[in-house]
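Only a single protein chain was left out; the remaining protein chains are all shown in position.
As written, the chains take the letters A and B, and residue 1 is the first residue of each chain.
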Amino acid sequence: MEEKKNLSQKEISRRSFLKGAGIASVGAVIATTASVDIKADTKNDSDVIGKNGISCEFDVNGKKYAQKVPPRTTLAELLREDLNLTGTKVVCDRGACGACTVIVDGKSVCSCMTLAIDSAGKKIETIEGLANGDELHPLQEAFVNHDALQCGFCTPGMVMSCKNLLDHNAQPTLPEVRKAVSGNLCRCGTYPHVFKAVMDVSGKKGE
Amino acid sequence: MNSFEYAMPKRTADVFRALESSDSIIKAGGIDVLDLIKEGIAHPQRLVNINSIDELKYIEGNQTTGVKIGPGTTLAELASSEVLSGSYRALAQAAGSTATPQIRNSATLGGSLCQRPRCWYFRNKDYHCTRKGGFTCFAVNGENENHAIFENDFGCVMVHPSTTAVALIALGAKLTIASAKSSREILVEDFFVTPRENMHRENILEQGEIITAIHLPPAAKNMVSYYYKQKAKQSFDWPIAEVAVSMQLDGKKCQNPRVALGAAAPVPMRSKEAESALNNQEVTIDIAASVGKEAMKKATPLSQNKYKVHIFQAVIKRTVCWASDIDPFA
């Protein structure tokens, strides 16, 4: 078994040696032949949206926006670039940090891993929609009072995850709060104050 | 991301037509596919979004009849499903332990089964590894702490990233796979493809095929199940070892056990060694520990991942205990 393993591995690396490429795709740096085959928007197929996209209606924080979006546009890009709602942050751009968290149809999602086109017609809530004019949402108020933020870059996503929790569970336990923000990374290490803020708000709700 | 067209079929039947265009990829929740496109690993000309198909989102049935699950069901829905709270709880536990709350709200069961490797060489566009048509598995002699301890002697040593598959295999689940012309059923454990069989794919799906249903067989008498994932971090992290167990328990006597391991091999795998060590035994901590040891007897760790063997032994022991309602630390 052991010997066979060695053989097969050796065989593979020998072939790679003959190809003369340690990391074969370094060649990709030298030149790319990726001729992007830009087809005309395939409108003949009624189900298929072309690369240039279509005009959609978005409901963000109760406000309607008409916007043309190419399919590849993420919800985060739509919010930040097209609608100028820059409260939603993009940090890892891969769904690992939660900075881009928004609520779509009552569920928290990473807007960096959600296509804008999929959110058309749905109810999108972002950090900008929480306060009522000058009056902060109780959760936002608790974040400020408990100093549940430092540099503030994770804060919009963190607040949205907590809001999503409280929307579904008005009086969470501490472990539930911890779990609810387990997809939100804070590099300043502000979690203990986030826990306090959420517990504080839920306490008020219970009164 | 590169530019792509977007198909949004509303019915399953429409998916197949949309898939006929070359360079098209199916997208469900999108977590894996968008990652691949962002990393420059996949360059599809068309995405076929099956998340828009409502008829693929359901959980039907019960323990007596068996349960049928639509592949569009999200992991969050599985995690909180009442139907999955009894004998099938391993699946709910697995789904609930995956990734982050946000991702569980988007990711689907079908998508979870069809993920591409999460190996850090595969996900880096600068490494043209065996799975991408190259000739080297860079992990074999490279940074392989997270890699396979079984089935790692042929060309790719990644571990399959599907957590739900581990639970489904332990539960003896089947899949319905359909194409425009036909459909077939297959056990989840036969769905995955080892590198020895084919280095360039992780499962048996052909272009033009999709998973249309996941079936949990009726729960056998006194069937219990449990899933546990050991991670380095308790917050979002990929598993070091994951184990799902199902069995019939008559008192403490175990029958027909199924033990599945994840993060162990390039496919989610059954451990026949563990199962035979457990079958017909009165479950105790010692028996559970011996099951863990048996399961690891044939492990062939790489240069940096011997520790996984120890961890699997412990996690198998504990999962068997928890499934049997025994405190492994007593």
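Definition applied: contacts are C-beta pairs under 8 Å (C-beta built on N, C-alpha and C of every residue); 3 or more make two chains touch, one makes a residue touch a chain.
Just so it is clear, contacts and distances are computed from a predicted model.
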What name does the UniProt record list for the absent chain among "ABC transporter permease", "Acyl carrier protein", "Carbon-monoxide dehydrogenase large subunit" or "Thioredoxin family protein"?
-> "Carbon-monoxide dehydrogenase large subunit"
Had the left-out chain been drawn, it would touch chain A at residues 22-23, 26, 29-32, 34, 36, 80, 84-94, 96-97, 99, 126-128, 130-131, 136, 140, 143-145, 147, 149-156, 159, 177-179, 181-195
Missing-partner contacts on chain B, residue numbers | 3, 120-121, 124, 126-127, 138, 141-143, 145-146, 230, 232-238, 240, 304-305, 307, 310-311, 313-315, 317, 329
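Criterion: only the chains that are shown with their structure count from here on.
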Contact footprint of chain A on chain B as seen in their complex = 1-9, 14, 17-18, 21, 30-31, 34-35, 37-38, 43, 45-47, 49, 51-52, 76, 99-103, 105-106, 125-128, 130, 134-138, 140-141, 152-155, 234-236, 300
Seen from chain A, its contact residues with chain B in the complex are 1-2, 4-5, 8-9, 12-13, 15-16, 19, 21, 23-26, 28, 34, 36-39, 41-42, 45, 47-51, 70-72, 74, 93-96, 98, 101, 107-110, 113-115, 117-118, 161, 164, 179-180, 182-184
